[in-house]
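Only one protein chain is missing; all other protein chains are in place.
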Amino acid sequence: MEALEMFTSDRNADVYTEELKLNLGPQHPSTHGVLRVELAMDGEIITDSWCDIGYLHRCAEKIGENVTYLQFTPYTDRMDYLASMNNNLAWSLTVEKLLDVEAPERAQWIRALVAELNRIASHLIAFGTYGIDLGANTPFFYAFRERESIMQLLEKISGARMLYNFIRPGGVANDIDDAWMDEVSAFCDDFEKRWVEYNTLLTDNFVFIQRTANIGILTKELALSNGCTGPVLRASGVKWDLRRDVPYLEPYDECEFDIPVGEGTHGTLGDCWDRYWVRMREMIESVRIIRQCIEKIPPGAHMEKSMVKMYKTPLKPPPGEAYVRCENPRGELGFYVVSEGGNSPIRCRTRAPSFCNLSVLDKLLPGTMLGDAVATIGSLDIVLGEVDR
Amino acid sequence: MNEAGLHAKLGAAGIDGIGELDTSAKDPFVVVEADALVAVMTFLRDDPDCAMEMLHLVTATEREACIELAYHLCSYQHHHSFVVKVICPRPEGGNHDTWHPEVPSVAGVFDAADWHEREQWDLLGVVFAGHPDPRRILLPEEWIGHPLRKDFVYPSFLGDVPLELDATPMYERGPDWTPPSSEPRPAGEPLIQPPSPPSDRPHAGGQAPAKDEAPADAADTGKEG
Partner (left out) sequence: MEALIGLFGELFGLEGTLALSAAYAVCIGSILGFVTVYSMFAIWMERKVAAHIQVRMGPMVTGGWHGWAQSVADAVKLLFKEDIIPTRANAFMFWIAPAVVFCGVFAGLIVVPFAVGVQVVDLHLGVFFIIAIASIEVIGVIIAGWASNSKYSLFGAVREAAQVVSYEIPTATALLVPILVVGSFRLNDFNTWQAEHHWLIFHSPWLAMAALIFFISSLAGCKRAPFDLPEAESELVSGFHTEYSGMRFSFFFLEEYTSMFVAALLTATLWFGGFNLPFVDSSAWHPALAMPIGIVVLLAKTFFFIFVQMWLRWTLPRLRVDQVMSMGYKYLVPWAFVALIATAVWDYYGWGWLPL
């Protein structure tokens, strides 16, 4: 009788299907870590979704209030662990703003150089894992091949492969030499050829375009209102890049580079393909910046003299607060630090780009299919270490 | 437009409770009354000269005398940014357990505020009145307390599960190992402590934070899973 009622009940749908709750994660191959998305499914179609985050919460803000300013630098490495240099950079700039010091010129160029290298490495992961999300396993290995070169390059100057702690308040940990820069330019030459290979492999693939175009459309208004930044915002057609618009390092002011924005090439503006393609083109722009950095890097000190003295005792910035934003691979990373003159800040707030980008997910998923959910999560390119901090 | 211009523009909007611009800070800010917050935010977003499209960050900071909320806004059209602050003064004897400052939610103005405000409620216990979904975001629903408050005490229970704070590693715990005894925290001790007895705080256990925030919403929409 129940079955009969099921079919005769007054419903608008042609076929009655029971709503199914599906837990996508926290242990799932394509949630890029420990994100949990609870999906209400009608067959293959998602009717509603709820993001659940916090599985990787490591109390970074609490730790920030209990360690000194310098000691917190390695913790920033572990937030967005794919772009540690950029995190170090944002934190160092914040502390420098609090202390009213500025890094020497050469340090600024080194910072830009390593930050752009790390941006390429981070976007390579985004590219590779996006292929895996869509069932193409091969691009991943190609991406990791090039990322390996970058990690080896950065290891040579910092001693670490992933979590560098290289950019510090006042400058950078070590100076770089010409031999290393030659290796970087060799890598750049190599990378530009490889980049064309990626496009033949994945970007122009018919199936790939079918899977990503017109999927997960993020309108400009929604992106702005939700605080999306970085490639996610640019893919929606907003030409905004802190490196160009609010140059926080000298090289970004002096170097020439374009800001790729989404154009809706294969579908609607702001779809998954646009987000993917913005990232791909940003890699090439980063190569351009690196080339110019190598060319123009000035001689000089790599660390501010006055800071070296300060390093002997814990840094004690004067009471005050500073908010600094930096263009990370995933968007604008901001640190809001409030000091009351002590050894450690009384508030160490992080504006994590992945956190804000992810908050739009619940609005993109309803109405799409399960496969599209995976494509959308992948195209937002989140790092859960940063979302949960 | 710089901060002074924005402040002048805001002052001319005819909203009550807008304070002076503090230009001594590194990022000049304006303090507004809590009641005026939503009107200020809406004005800053909608006025074509301000055009603050994006709410970057909502931060609550606990100080001796107050909890201070900072709203960082920025505009992509005009390349300027602005900081709005709300000060919630600490009442006499207000502490972690008794004092939960209340400010109006701006989630209706900026979608971005949704998750940021949830995080500030979660970690600092600031109540955002009128928030559409006032749940914890990073910590488990059963968590007791708001860890970024300076006088936060580590809870002894997570739901029904006792939390162990024993530093003995698993491999050194013999078969007779028992969790350390639970004793209340003496005043003035450092933060991380052995577990204290279960709290009887009003909104422990994942209930909605305040009565006027429609607690039924969180339970009824099936978001508990």
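Order of writing sets the labels: A and B. Residues in every chain begin at 1.
Basically, a residue touches a chain if its C-beta (ideal position, glycine included) is under 8 Å from a C-beta of that chain, and two chains touch if they have at least 3 such contacts.
Because the structure is predicted, anything quoted here is derived from the model rather than measured.
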item	value
Where the missing chain makes contact, among the chains that are shown	A
Touch with the omitted chain, as defined above, among A:96, A:133 or A:271	A:133
Residue, one of A:202, A:228 or A:242, that touches the chain absent here	A:202
Touch list for subunit A against the chain that is not drawn	20, 22-23, 28-30, 44, 131-138, 140-142, 145, 201-202, 205, 207-208, 210-211, 369-374
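The definition used in the following text is that only the chains that are shown with their structure count from here on.
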item	value
For the subunit B and subunit A complex, residues of the former touching the latter	25-27, 53-57, 59, 61-63, 70, 72, 76, 79, 83, 110-112, 114-115, 123, 136-140, 147-148, 191, 223, 225
Complex contact set, residues of subunit A against subunit B	21, 23, 38, 50, 52-54, 57, 59, 61-62, 65-66, 97-98, 222, 224-227, 229, 238, 240, 245-246, 320-323, 325, 332, 334, 336, 338, 340, 346-347, 349, 351, 355-356, 359-360, 363, 388-389
